[in-house]
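As structure tokens, the structure follows; a few thoughts come after it.
Left out: one protein chain. Kept in place: all the others.
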Amino acid sequence: QAEGLIFEIGTSETTGVDLPAPKNRTGRLGGVARKVPTGLPGLSEPEMVRHYMRLSQRNYAIDLGFFPLGSCTMKHNPRLNEKMARLPGFGDIHPMQPQATVQGALELIDELATWLKTLTNMPFVAMSPKAGAHGELAGMLAIRQALIARGEGETRKRVLVPASAHGTNPATAVQCGFEVDEIKANARGRVDMDMLRAKLERTDDVAGIMLTNPNTCGLFETDIKEIADLIHAAGGYFYCDGANFNAIVGRVRPGDLGVDAMHINLHKTFSTPHGGGGPGSGPTVLSQALAPYAPVPFVVKNEDGVYSLVEDMDGEASESFGRMVAFHGQMGMFVRALAYILSHGADGLKQVAEDAVLNANYIAAKLKHVMTPAFEGYCMHEALFSDAFTADGIETLDIAKALIDEGYHPMTMYFPLVVHGAMLIEPTETESKATLDQFCASLESIARRAAQGDETLKGAPYLAPARRLDETRAARKPVLKWTAPEGETVAAE
Amino acid sequence: QAEGLIFEIGTSETTGVDLPAPKNRTGRLGGVARKVPTGLPGLSEPEMVRHYMRLSQRNYAIDLGFFPLGSCTMKHNPRLNEKMARLPGFGDIHPMQPQATVQGALELIDELATWLKTLTNMPFVAMSPKAGAHGELAGMLAIRQALIARGEGETRKRVLVPASAHGTNPATAVQCGFEVDEIKANARGRVDMDMLRAKLERTDDVAGIMLTNPNTCGLFETDIKEIADLIHAAGGYFYCDGANFNAIVGRVRPGDLGVDAMHINLHKTFSTPHGGGGPGSGPTVLSQALAPYAPVPFVVKNEDGVYSLVEDMDGEASESFGRMVAFHGQMGMFVRALAYILSHGADGLKQVAEDAVLNANYIAAKLKHVMTPAFEGYCMHEALFSDAFTADGIETLDIAKALIDEGYHPMTMYFPLVVHGAMLIEPTETESKATLDQFCASLESIARRAAQGDETLKGAPYLAPARRLDETRAARKPVLKWTAPEGETVAAE
Amino acid sequence: MRYLPLTDDDRKAMLKVIGAKSADDFYGDVPESARLGGQVAGLPDHQGELAVERHLSKLAAKNRSASSGPFFVGAGAYKHHIPASVDMVIQRSEFLTTYTPYQPEIAQGTLQTLFEFQTQVAALTAMDVANASMYDGSTACAEAAVMACRVTRRKKVILSGGLHPHYAAATRLLCEAQGLEVVHLPVAVDGEMALAEAVDDQTACVIGQSPNIFGTVTDLSAVADAAHEKKALFVSVFTEAVALGLVTPPGEMGADIAVGEGQSIGVPLGFGGPYVGLFACTEKLVRQMPGRLCGETVDADGKRGFVLTLSTREQHIRRDKATSNICTNSGLCALAFTAHMTLLGDKGLRDLALLNHEAACDLADALEAVPGVEIVTPRFFNEFAFRTPMNAEAVLAMLDEAGVVGGVRASRLFPAEHMGDVIICAATECTTPEDIAAYAAALKEIV
Partner (left out) sequence: MRYLPLTDDDRKAMLKVIGAKSADDFYGDVPESARLGGQVAGLPDHQGELAVERHLSKLAAKNRSASSGPFFVGAGAYKHHIPASVDMVIQRSEFLTTYTPYQPEIAQGTLQTLFEFQTQVAALTAMDVANASMYDGSTACAEAAVMACRVTRRKKVILSGGLHPHYAAATRLLCEAQGLEVVHLPVAVDGEMALAEAVDDQTACVIGQSPNIFGTVTDLSAVADAAHEKKALFVSVFTEAVALGLVTPPGEMGADIAVGEGQSIGVPLGFGGPYVGLFACTEKLVRQMPGRLCGETVDADGKRGFVLTLSTREQHIRRDKATSNICTNSGLCALAFTAHMTLLGDKGLRDLALLNHEAACDLADALEAVPGVEIVTPRFFNEFAFRTPMNAEAVLAMLDEAGVVGGVRASRLFPAEHMGDVIICAATECTTPEDIAAYAAALKEIV
């Protein structure tokens, strides 16, 4: 059943490519030559294909079934998008080609930027961030630069961050030299406004706030406009974590809420495939106040209709905070996201948000009698439960693993931290009612067993490609690469 | 676990395509309008993708593991070939476009034809047959036409066919109006030459012989040249079934053996994917004697380097037996086959044959002590065993199904008919020694259980997506399509 | 070499186990005179992937793809849009790289899709049952003719003058090889109904087509009635499967056998193949059908499952008594068809058909407005013939220069007929108003 590692099945003399024989000319290397062989194993193509096909069968995926991983927004990845990204005119162009030879690429970036700006009602978007957390970095660096431009770069260092924030928020703030000041959630799962007001009694050290909306409890921040007003009044900026934009896209424009910066995870809202852990893409929309500090490069359309890249920090970009990455961002993801956006249109994107929210509320409604809803009232795109309903000894982890045996990917576990044993279920808009009904039936049955203290849950999963894995062991004495068994120096046959 | 039928999960109002709204103009139809709705269910794209992905998981495939289905030649299907077939210049051209706009396509057909002719040392190849059996038809129709041209079309009707032949051979002969006269195999698994000579005592009714070489016992017909001479002396033609060309490609040219016609299954020898049952492609090489009768259309290269299609039965094709299919054959398979051929080259194809034969003999050598080899001596590309070694009550079927539980596709069962409980194992050249060793160990263990009469074999497979299926029931009262349950007229929600 | 996993060390070790000295030992039965000294002469050695890709890309670049400009060629193959997810499904390893489902326990994926395919084809054609596909429409037509002769024990097959000439040729070839008589009625744009007149007591079947090669759609119910009156079968042919979303399907007309080309749904143009032949018939004829059939059954646990069935009709069991010599279907193309049809559904198919018809109507309107052009097809779906005041070959060549691939000249299809001024052209959902305008403008320039 187990598939061996390539190091166990390949040899360093085998190769799955047929290259012309080199002439072994190394004359211009100046003797800077590798001495230690890599020892890397090769496989013939049939062996290589089979290795990866077999390994793939040990994965679960959205193409195979329901994947309600809260906050991660696992929706259908249309195959048209893959096809488009592979057009030679997109997939096979070099980031440093003369700009005259990549006008279509620049136009595409501009077109996607226009959509993002219009959907958010924000005047500028930085396209180069490589992922959501990188987009946070872009936004916070823009805030930092704006404060420096105001001469307050050294004094305003405090960033307010709710306890329910994604871990990336505080981490990003720190990466930008800020200090994190935590705000608690109130009983309704929103920002505790009293605490916020208290935190803003002193204003001269306030850089801004990082707030997720809809927040990580799956709730819309009711007081968001007041929060924006308060932070602006305190001289700070409002960073909105846009990870959950999927719930409001096409229905609510963050620019209308007073946001100064917000990253958009293209894979969450616009369905670029997550590929088992990336790549992401995190374009960051910016308010008029922050736009001048946006990173280079960016695309501008000239009056003659020609697109150009602003790469240097002069002219239009003289106030830019600088360059975040080598090239122009995740072009491959831009193509996919635009294909998705054009396919839906403004009407379809509104429906996306509504169906995502409808699906989540449906799950919440169907399960509220057997599980413990974390908060009252309607949720947005994800339903959040605490583990209060479980019997002693049964925890969220057990329920998650039991779902695997029922043929589902588990929900997000233990996040947000503000809810005990949190279970965050995000169905997304691309699931059918039939799927939700089946899932709810399965989860209901597991929840009942959890409530009754069914000990067999502790052993789950029983039917997965692997049984429960020992994570403690992995961390205690990390084995991070394959090592040849004693006596073998290179890969074995 | 089971995946519902589309009729059970879709609705006739759902659609997974977004088309512009039609205007419902039907003015030029003249009232010839469909009255009964199709009732066909549609699925949204996410549902459609998941349906097929889940179903796919109920299949075994060469990409996943060893597939030693004898006579079927399941070898690695390179993905380059798929990529090439999808180039718009091949995949998106119409068979009836002006010939000036498809010169590259005609050149490709000509280039592949040149390879096939050179590899077989035959002067002509009919490219249009759609599959192996269709290639047989091409060859036998050419023979029929040649006999008609000789004025012997009505008298020479007898075609000799060995008992071990593929079922398509006698069926094809009959389709062409011939009568089948069966020849037995000798103890060495080859044509019984005495019987052949006896059958050829009368010659005036002999149309030809249909012989598979290497034959379906996986053996090279030792007397093949004598057979060719005998049939020619009798005034008949020699049709060679080329299904097993994989064993000799690049090493032996059928034209050197006296063959008049031979089809080549592109999927077997040249690795075009078999797609769960087709499409095939069966170009048929023809000797000088039969070339004039080849079917239209065919490609010729003019002196000015321009390629043209001979489509009409005049000029060069005035003796043609006619047209077999609507267009030019399986172009998509031609592209794949040529990609495979160019990748291997003449040196690689020779290695293909040798490795295929080596792998088969290796299996034969490893298993001969626990199973019963059908014949003595070396085999070609497949190893053949009889069921003589099994205990009473255990049969070939049980061994095959037990192999499924070991993670393999079974070998071919009960074919060729000349061997009792035949097990025909064809590894092909694209399997590694490690795979063969593992397979042999598994089969050896099953064979030992079969020899001991282990009754649990009768219940296999236990671990497959389905248990043993009731084929008798399926045939007794055939259910060949889904029918709505009582009370539902169209597809259900 | 990249596709061959054995290393030289492996080969040596394996030869040792076998007890052979070299691979030459295995070829000892090859006649001396046929043993090659080395590799086959006159052919190049192996090449890397980059080199092969370059060579084939160069050839591909010499062809003009149907999507690269205004394109109006039909005549039995149609340029339709194929959703990307359809190609993804057929590229799935488990579908692409498996064999005929001889071992049903590990082939339920293929078998269930075939069962769904059969059901869809039956519904589309409004027939009782369908098989798991044939090579293409033309061979399906030929098989239908010989099947009709088997069923009726008669020897005469009558083909309409509107039948696709390639289908007619393929049918004639197979019939005549089997000693059957083929009567081919005069070529006619609108002559399908002549079949009703032609049928007699010796007739095994009449074969009519709607839409026919000139695009003409006809309700052939009267032909079916006439045939049945003589105890002959009516075989209904189509080359454009999308048409059945809108025009009267074979089953509604009383067809005994319906055959056609399924390429339009899910299968790329691909210069003519591989395509997917559709074959359906009435319940009572099922045991005379050629080709593979998939049927429902249960497994040892009583669970629903699918198997190939009624294989006693087939060559691998019946050998010289088989209903046909066919040993394969067009599995992967059938999968593409069923996957695309599953996306479409009834509503999608009907809309698609309407869009096709509307595009053709727009095209006809535009061409009709060109002085000297006369539409000769009286009723059509998405394809029609028109007469030009000039030689059609010359017109098409000039259109070609203007960047418009204008259709097929009737003289290519019917070299023996006097149809030098007729062009057959098709429009589909891929045809844009700009394409149509370009066609009309170019034609106006020419004639």
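The chains carry the letters A, B and C, assigned in the order they are written, with residues numbered from 1 in each.
Here is the rule we use: contacts are C-beta pairs under 8 Å (C-beta built on N, C-alpha and C of every residue); 3 or more make two chains touch, one makes a residue touch a chain.
Here the structure is a predicted model, which means the values were calculated and not measured.
Shown chains touched by the hidden chain across the complete assembly: A, B, C.
Of the listed residues A:L160, A:I183 or A:I224, the one in contact with the hidden chain in the full complex is A:I224.
Taking the whole complex into account, subunit B touches the unshown chain at residues 11, 13-20, 43-47, 49, 53, 78-80, 82-83, 493. Although one chain is not displayed, its contacts with subunit C can still be listed: residues 2, 49-50, 53, 81, 83-84, 88, 91-93, 343, 429-430.
Please note the rule applied: only the chains that are shown with their structure count from here on.
Centre-to-centre spacing of subunit B and subunit C amounts to 19 Å, using the average Cα coordinate of each chain.
Between the CA-based centres of subunit A and subunit B the separation comes to 48 Å, rounded to the whole angstrom. In whole angstrom, the spacing between the mean C-alpha positions of subunit A and subunit C is 46.
Chain contacts: subunit B has residues 45, 49, 53, 57, 63-64, 76, 78, 343, 430-432 touching two or more partner chains.
Annotation for subunit C: residues touching 2 or more other chains are 1-5, 46-49, 51, 83, 85, 87-88, 93.
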